[in-house]
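One structure is given below, represented as structure tokens, and several questions about it will come after.
One protein chain is absent from this view; the other protein chains keep their places.
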């Protein structure tokens, strides 16, 4: 089949490195351009920050380009730019005709911008038609949610669909890689917990209602799920754990909830997309799982499954623990899977 | 004034070491006997496990005694025995005439055994009269709650009293010292979170209702507060953090909640008991506090205050973070303060 | 070619789990029996301690056998028994005709027992002929060194051979997995360094001279290298780092040392043994490598290469940092490679 050439905007950060690793042997997508800011003109391998695994040779030697459509030759772009840079650059790329798949926060909540978790709301992708029309763009912007939202909304989806979900509270225990590099100072987090991550709680609360919303072909009606989040940083490397508590509208029990999660598959699985894990949600029966360090890479595509455990149901109150890889399912991997879905819908065709 | 001689049952563990440190210059209580199990007959300093600060010389040289009333010469005893050992030994001490102040779990939920947080339910201490009568004991058993319960029930008390509290959910992030020594293997917790602590959630849920209950002089009517807990272990040394979410029956706002907590004082403060912190609850206004490593020793009596922060109120839903020292307020310190209260009530007099 | 059936003695510990993982797709060796102690009669998957990755299905279902030749059906055995158990059991297996490949410490320093690092002293394997004769055994015992010795002796070998090495001092920074499970208490090591590991320094110092010794067909003449070691435990998961300082007898410089290490290959590489890494020693030129967490799995066979960096030479004084995987090259992997070598020498043939 046809392969697509892709550019990665903001490729030198931690998420950029995961894009490069995951696209290395991708059957459809080929990396053609990497952009950066302070590192423009240097070889990628010398520009990359943090302690990344060494990139494949052909990528290592690429010269970092400015984040500017004029310097980018690609069929579409992935963006892992910081929020402010994304706000400025992504519309210029969309205007210049590029499909933009972004895990940046800048446009997630705009009315005509899809915010996609591929298993949950694949149909929202079609919102780009309205977007193109509204904005007169040849390309478009598709976003993926905050890394913490993903670990909440994926397990919520099958339960909400069958049983109705309300009064969701989430306490998260997030890894330091979620703050990028250098991110959190070691002095701040060794042997410590910081019960605050700037802006995170609001993102989780608002994004969830949009993702679970109903798309009528023209606009998205937000779901009325109410989420209250408390986000904390703990001294783990990768993997965001979430302690979720919610009520179901219908009566339920532990076995029902466990089965809804364990048997959950959706369009990406049915289409057998390259980056789709066989099981989006892995349910662990042990009383002390999932654990961050041990389960973060679970799944047939490592890091693309959310692991759920400690399901407890008292009357209609459900408690469970979810764990997701913040840089893979919560960033690079989730966005690549979204682009694969866009290909399926024909949205990548010129 | 009169001083009391005290024995510490199970003195070689981590909590025992904190008893010794806190009683070192106590104005009323003098350590006279230390008991142990495998270490009977050895000097205390050689018997102690873990990396304790060196005990004062007169304690270091004491010979560890068997946990048996015949070998104990003291006006009353503190017990930090493991649950099963406590179940067997504490009644024998009470029968032999000793007041027993215990942070062990064995008898906390028995109908005629007080479960005390000194600021919250000091009056429950009088339940020992019924206990002595029921059981025909010269002494009695008074218990203090699980370390995690304390960090929940202290901030809940003033709010419940004024505003009514319901639908409490707690997610805890507990330090490794809560599991004693050797406790949690380093391989299990370095860079990891374990979302399970055996038996802990049930304790938090049941103990809270008893402590907040009403004592009518004869028995305790449990409060109808409903608590759902999720307990996790994180790689911190000392200090249990709790993310609490609850609803209030009356309308409220952030300022009201903050003031109720910051201004909270109770009988131990009024009596100026030696181990009572001036403020049982310290409210931090910063958006990223309390933090485990930084705030665990807060207060005029280090480790005896609970630090609360991140108060957020949406309609009648309240979220906050609480932090308490699991070995001090949650164990040795809380129990010493309980004994001080018992002295005030005249319960230590022969 | 013929495959061998193997037994793993003491299979439920951390090293045992690495044997199982590394033998899973081994071209020559098939796991047939697993032995244990307290877990005899249980399924392996239920007996295993610590947080292992799940074993392959056929191994998971095996019933754990007693560590007794009568219960073991195999062509040869790997032993990762604790020292005392090894001292008792290994001779019984050798007497019963089994070749025993052991990473236990019990027999390493016995005069007629080979102590093998496959690249360094493959010829020492032939010492088993004397051993069989001395002891009248049908089988034999071959040992591999302490995990810390390996990271010292592998880089020392090519330098000693070419330049002569003396006055070696080693300060090690060892990971907690080296102490097994549960091993080091989290309270003891979080945010801490413990500058002592029982028995470790003596092992490193004595084993090195034997491994570098000369085998004349009958016995091993120890090398006169003098080693002074200081062993510390640091809060890392896997991977022993060593800061080595030594003098060379001949003049040298940084480039010479780096080349000797980088170009080092030996018999296992020449024979292309299944578990032999293409490069036994990987030299990193960066000023801040190797790092424990990042480089521990380096090499074409992950964990089988030692990574060396920070080579500094002042006159004839050489300093360098070495890093080796204590459970793979330092235990299971090193012993499997030794057995592969024994096969090459025809020592596994009945």
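In this document, chain identifiers A, B and C correspond to the written order of the chains, with residue numbering beginning at 1 in each.
The rule we apply is simple: a residue touches a chain if its C-beta (ideal position, glycine included) is under 8 Å from a C-beta of that chain, and two chains touch if they have at least 3 such contacts.
What you are looking at is a predicted structure, and each value in this text was computed from that prediction instead of being measured.
Novice: Which listed residue (C:77, C:115 or C:241) would be found touching the missing chain in the intact complex?
Specialist: Checking each option in C:77, C:115 or C:241, the one touching the absent chain turns out to be C:241.
Novice: For the chain that's not shown, point to the residue among C:97, C:191 or C:285 touching it.
Specialist: Looking across C:97, C:191 or C:285, the contact with the absent chain belongs to C:191.
Novice: Could you please point out the chain A residues that touch the chain left off the display?
Specialist: Here the touching residues of chain A are 14, 50-51, 176-177, 181-191, 235-237.
Novice: For chain B, which residues lie in contact with the unshown chain of the complex?
Specialist: Touching the missing chain: residues 51, 190-191, 291, 294.
Novice: Touching the absent chain: which residues on chain C qualify?
Specialist: Within chain C, the residues that touch the unshown chain are 167, 169, 171, 173, 190-196, 228, 230, 232, 234-237, 241, 243, 245, 287-294, 309-310, 314, 317, 319, 321.
By our rule, only the chains that are shown with their structure count from here on.
Novice: Of all the chains shown, whose C-alpha centre falls nearest the centre of every protein C-alpha atom combined?
Specialist: Answer by centroid distance: A.
Novice: Of all the other chains, whose mean CA position lies farthest from chain B?
Specialist: Measuring from the centre of chain B, the most distant chain centre belongs to C.
Novice: Mind checking the centre-to-centre distance between chain A and chain B? Centres are C-alpha means, answer in whole Å.
Specialist: The mean C-alpha positions of chain A and chain B differ by 42 Å.
Novice: From the mean C-alpha coordinate of chain B to that of chain C, what's the distance rounded to whole Å?
Specialist: The answer is 48 Å.
Novice: Could you give the separation in Å between the centres of chain A and chain C, each centre being the mean of its C-alpha atoms?
Specialist: 42
Novice: Among the residues of chain B, which ones contact at least 2 other chains?
Specialist: Within chain B, residues 190-191, 235-237 contact more than one other chain.
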